[in-house]
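Left out: one protein chain. Kept in place: all the others.
Chains: A, B and C, in written order; residue numbering restarts at 1 for each.
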């Protein structure tokens, strides 16, 4: 089995040879690094790995074209190639667009308590733009870069879902 | 929805009317007894029921044509009609045959430690026939009725599965 | 004793009360909002009553809905838990009017302790120490100056009508007083229509330490030692300990005596908590009294062996305290971590949603008071506390090591939690030494280094398991990898490498 993946932004390529039943034996070659290990899925999405007699528990939370792999409390994002067309994540983060504008998105579902700026206002990087409330806590949504508020998509009192655009800063 | 079931050996017939989404409302008429209740499957096979404001947790372990329903630690076997062809249970119990003979079956997987009788021996009801070991415990398998040992299918040291015939008594 | 108790709350604290009732063979009635259909507390109770839509203001905060449910249940008592209506005297009054016992103090005690100025005055009269300053509004600048001089700088100016951190100003030295006074007065007048202000000494790098009180309806009152609640993030407690690393027997005795003075000043009955600020010289000052069961009560239970919720119920039923002060002893040390549905990697934003996997720690001296289960969707409408993880050890050191072990066994998938954050805090040398103040976490977070990159073999193992999981999820035809995919990072870098070589 051949695979390509991007692990924390670093692309790698590997080959696996699998054998065995309940506890699989796996030979893996990733670039020039080889691994011999045993693996069994002990609970749904939870794998127990033996590697050089080390007992390692690994949890995989799979998504359509990516997964978060937890090893001993460390979360490692892995995007698999050939895993189907990419689908937007549940919670898109605020991110730059091609035109250089920044979309501020709601990091969680909740209510807009206050807007702190108006369209046309100049804003500094890290300045608060909207205050959201979820789970009884108020959180300021800040702009990652300075500029001018190009749009303010929500009003005070609005209910928003995770990923909804709150404002754009150009 | 119409159903027929056998509950602890007692056959009943009922009609259900279902409505609602996350928490279903159910109107049931079983013979002349009517029930109004709400139901939601909170975990796989675990249902939370509200009936006259009573909060009742019910676990269903489904089989091909039967289920064991647990209500507050009480286990109630329910056989549904129209649930597909019957399939043998995992662990058939020792039971009488049409010809009046009794088959003694292994109640669990394990090892035959000793046979206590020989073919042709006369046995009393409740007399031990075979000693099995499983989970480090020895258990005598006894005949529910007296008679003559017609066959002894296992030898000392044999490994048997749950439901395997150990002996027959006529 | 009561026949049936209605619990006017949700989540872990409702579960806690249900457990106490079950142990006392008292029937339980839960209430639930539309967001809490199938919630753990509703599942566990003997009866459950719907009380309205998801927003608390339309359900858990509606006194008439609670009283109506109690009447339908035929409950003879109501336990309010903490939060929601727990410190609302109107619920206690509605109970009195409805002939149902409210498991808590009298409405008068609740009202007195709920008022900032009046409670401060009552406590001052009782002889318990309050933060030095004025107990009446100051209008005269000369009086303000002489008071500030007598208590010593730094001081805080506080608008009488203010609250929640608004209308407050720190004054570091005498020379700043005059301009600060006029600025604060002006702000207060503008914001609250009232320019009356108070002066209080500013306690630098304080610790937040509280005393648990139990008082029956027959005049007996005892204390169950202190809790150290200094570890806070944005003024929210996250880790509590019992005992406090800085409280010795003498200080405990003096703080307990002060707490009893406060309780007596409020004619207090049932379980209550007197909160103190403690300065660097271990001087302590009354902060406020919480007139209800405290979130962090489990650590006191573990160290004293006293079931505080059962005591609440017995006191409310009119029983005299079965414990005398001499019966109370502290054994070992307990620590609690508040497990929140929040994302420490994303500014601690709330993280509601469905819990896809839940494995909870267990074994010796580990207690998990959870309000959720695997498959439950943590609603966006209520506070993010999903569990309180508490451990006990013979010493503080043992308890810390046990907590570290328990955190390692805890696994929550589907939502983010602060479990890993606690693992970091627990290893911080200042925390282990017990050397901290209320600003500890916020200062540490401000200067917290980025977590180390995972090692190369960890990354490789992650990729291997992800590949296996992907293959199990969707068995792909051999050799199909990436055939018609958008250009991947792998390809891009591959090309870059080719260019370089």
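Please note the rule applied: a contact is a pair of C-beta atoms (placed from the backbone, for glycine too) under 8 Å apart; a residue touches a chain by one contact, two chains touch by 3 or more.
Because the structure is a prediction, the values reported are computed rather than measured.
Enquirer: Check the whole complex and report which displayed chains the hidden chain contacts.
Expert: A, B, C
Enquirer: Who touches the missing chain here, C:16, C:65, C:111 or C:314?
Expert: Of these options, the touching residue for the absent chain is C:16.
Enquirer: For the chain left off this view, which of C:1, C:186 or C:394 is in contact with it?
Expert: Looking across C:1, C:186 or C:394, the contact with the absent chain belongs to C:394.
Enquirer: Please identify which residue in C:98, C:129, C:245 or C:408 touches the non-displayed chain.
Expert: Candidates C:98, C:129, C:245 or C:408; residue touching the omitted chain: C:408.
Enquirer: Can you say which of B:80, B:131, B:150 or B:165 touches the chain missing from this structure?
Expert: Checking the options B:80, B:131, B:150 or B:165, the one contacting the hidden chain is B:80.
Enquirer: Residue by residue, what part of subunit B touches the chain that was omitted?
Expert: Touching the missing chain: residues 1-14, 16, 18, 24, 26, 28, 30, 33, 35, 37, 39, 41, 43-47, 49, 51, 56, 58-62, 67, 69-71, 73-74, 76, 78-86, 107-110, 134-137, 139.
Enquirer: Against the chain that's been left off, what residues of subunit C make contact? List them.
Expert: Looking at subunit C, the ones touching the missing chain are residues 15-16, 19-20, 22-25, 44, 298, 301, 305-307, 331-332, 359-360, 362-370, 373, 392, 394, 398, 401-402, 404-405, 408-409.
Enquirer: If the hidden chain were put back, which residues of subunit A would touch it?
Expert: So the residues of subunit A touching the missing chain come out as 22-23, 40, 42-44, 48, 50, 53-55, 57.
Note that in this section only the chains that are shown with their structure count from here on.
Enquirer: Just to be sure I understand the contacts, which chains border both subunit C and subunit A?
Expert: Expected: no chain.
Enquirer: For subunit C, jot down the residues that touch at least 2 other chains.
Expert: Residues: none.
Enquirer: In subunit A, which residues are in touch with two or more of the other chains?
Expert: In subunit A, nothing touches at least two other chains.
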